[in-house]
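For this depiction, one protein chain was excluded, whereas all remaining protein chains were kept in their positions.
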Amino acid sequence: MTELLSLSNIRAGYGESVVLQDLSLVVREGEMVCLIGANGAGKTTTTRVLTGLLKPWGGQVAFAGTPIDKVAAHHRVELGVSLAPEGRQVFPNLTVNENLLLGSYSRRARPQRKRTLADVYDLFPILASRRMQKAGLMSGGEQQMLAIARALMARPKLLVLDEPSLGLAPKIIVDVYRAIVQTAEQGVSILFVEQNVRAALSIAHRGYVLANGRIAFAGSAAELRNSKLVQEAFLAPRRTNQGPAPIKASPIGTQREGGCA
Amino acid sequence: MRPELFLRWAGFVLAVAVLAVPFIGSPSLADLTFRTCTLAIIAISWNMMAGAGLISLGHSGFWGVGSYVAILSANHFGVPFLPSLLFGMLGGAMIGAGLALITGRLRGIYFAVATLAMSEGLRVMAVMLPDLTGGAQGAYLNSALFPGALAVNIAASCGAVLAACLSWYVSRTRYHYAFRAMRANERASQMLGIHPMLYRVSIVIVSGALASYAGAVSVWYGGYLDPGVAFNLHITLMAQIAPILGGIYTLAGPILGTLAAAGLGEVTRQWLGHVEGVSLLLFGVTLAICVLYLPKGIQGGIDRLFRPVAKAPLADDSTPTRTTR
Partner (left out) sequence: MNLLPQFLIDSILLGGLYTLMAIGFALAFGVTRIINFAHGEFIMLGAYAAFWLFTGWGLDPLVVMPAVIVLGFACGWLLFKAFIERVLTAPNINQILLTFAIGLVIQHIAVILWSGDSRSTTPEYALKALTIGDAFIPYGRLVGCGVAVLLVAMLIAWLKWTEDGRAVRAVAQNSDAATLMGINVKGIYALSFALSSALGVATGVVVSFIITVTPFMGFPMLVKAVAIVIVAGMGSIVGMVVGAFVLAFAETGFAYYVTEGSGWAEGVAFVLITAILIIRPYGLFGDAEA
């Protein structure tokens, strides 16, 4: 499979705080890859670097084989990368339909707008029924569907999702994930970033664990699920409501065995 | 010599000079000194508020209130010179308190707009209440109460020196840090135990009183007042240009900037004084250049000059973590 996206040795952060020390990951065509990590691990920083909203201090981002570090953020959509950002970030005072039309603003997507719109409404019937509603008035789950649909309007080769399950009820998460899988089946490669590890590993082919600014573990979904690292950090029964326990991984590259460091 | 020490000595010498000129200087020098001192007072006043994150676009409002309270108390109640100045300050303090309370927590643009509304609203009131203020025709100060040019000049000089001392004092107290925190992020500063409302009201009161003092002294100097003179936009402009030119948020900035602006004003008056609008045009251009290219003003220039030797310890924004003292 060809490499679609590759992040190599990314070093990035905000102001004086370094969030990503040395991040490397790869997404190949046709894959569903997840990036999991605790709150504050740098998942959103990763998506921001990827889409060009944040300039990294070091490392390289390449798409379809060519480095895109010099490509401005608003041009990256043309290349075929589309993001459904953290917190949905729909345009609150615009209708669902207008949000979707904006999704196909790019020159790449505009000619096929009508067809894409019809496809997207098929995929998310609930949006079709809310076509004329102001996006800001919708529920969290509906907004998440809108964010994904809007990202799909750009006809991406790679769809990036930042925490699609955040704040959603379990039943809605099922719906959202079903839509993600259906999208993948139509040939779109998917990279999604998640705190909800169980859900993520249930659909992903491969995954990376982000901790302390680096990839602490990488492997197939099964490998991740079986690794002690992931189990202890994310899948162990919680004693408090603190979310996943902090990963005490050793910050050395990726681990390929089933066991942990 | 380290820059801070140099500036301190220079400041001392300047204070002595400014206090001496009314006694021993020529009339034109005294006049220049007077105008420079009143400018210094409003520059320091504006800088104080800006230091707390409050941008005033209506400083002419405080000046005008000070002027009107002084002239009205003199004309209507026969209040002599010095007490009228105090009343002027009181007027400014009250307006300041009102402004701070009305604007509540509003920051940045909204606060600036409110100051604009305040000063222009006061101007309209001055025009529309002729029985009280003499309206658009203006009013002449009752000359019987005039205390003599010397007294007025000294009042201005003392005011300038005291304003400088006051700003130096504030920068040495914990209020200084409170204001810096508020400037950066007022909401967050609350978490440090700083009660923004209290600090906001107090800084606006002090600032307003200072600016009103300058206005009050000016009306005794000029002997005439009308709404256009009292609430002139020019005043607001100069109150901003001086600190920015000199170095905003710093101690010496307003003073350095006042000197520079006064100098610039004199030069344009000599050469181009007959062409209407040139001086304001130049000041506008100066302001724009400072904002775009010299955000730290003259003080910043001085800092850069002496950087290889020592960093200027005067409190300003460029140094990230620094404890003065």
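Each chain carries a letter (A and B) given by its place in the written order, and its residues are counted from 1.
As a working rule, a residue touches a chain if its C-beta (ideal position, glycine included) is under 8 Å from a C-beta of that chain, and two chains touch if they have at least 3 such contacts.
In this text, all values refer to a predicted model and were calculated from it rather than measured experimentally.
**Q** Please identify which residue in B:L19, B:L32, B:M125 or B:A149 touches the non-displayed chain.
**A** B:M125
**Q** If I consider the whole complex, including the chain that's not displayed, which of A:Q89, A:S129 or A:N226 touches that chain?
**A** A:Q89
**Q** Of the residues listed, B:A112, B:L145 or B:C158, which one is in contact with the missing chain?
**A** B:A112
**Q** Of the residues in chain B, which ones touch the absent chain?
**A** 50, 55, 57, 102-104, 106-110, 112-114, 116-118, 120-121, 124-125, 127-128, 233, 237, 240, 244, 248, 275-278, 280-281, 283-285, 287-288, 291-292, 295
**Q** For review purposes, identify every residue of chain A that touches the missing chain, sorted by number.
**A** With respect to the unshown chain, the touching residues of chain A are 51-53, 72-75, 77-78, 82-83, 85, 89-94, 98, 101-103, 105-107, 150-151, 154.
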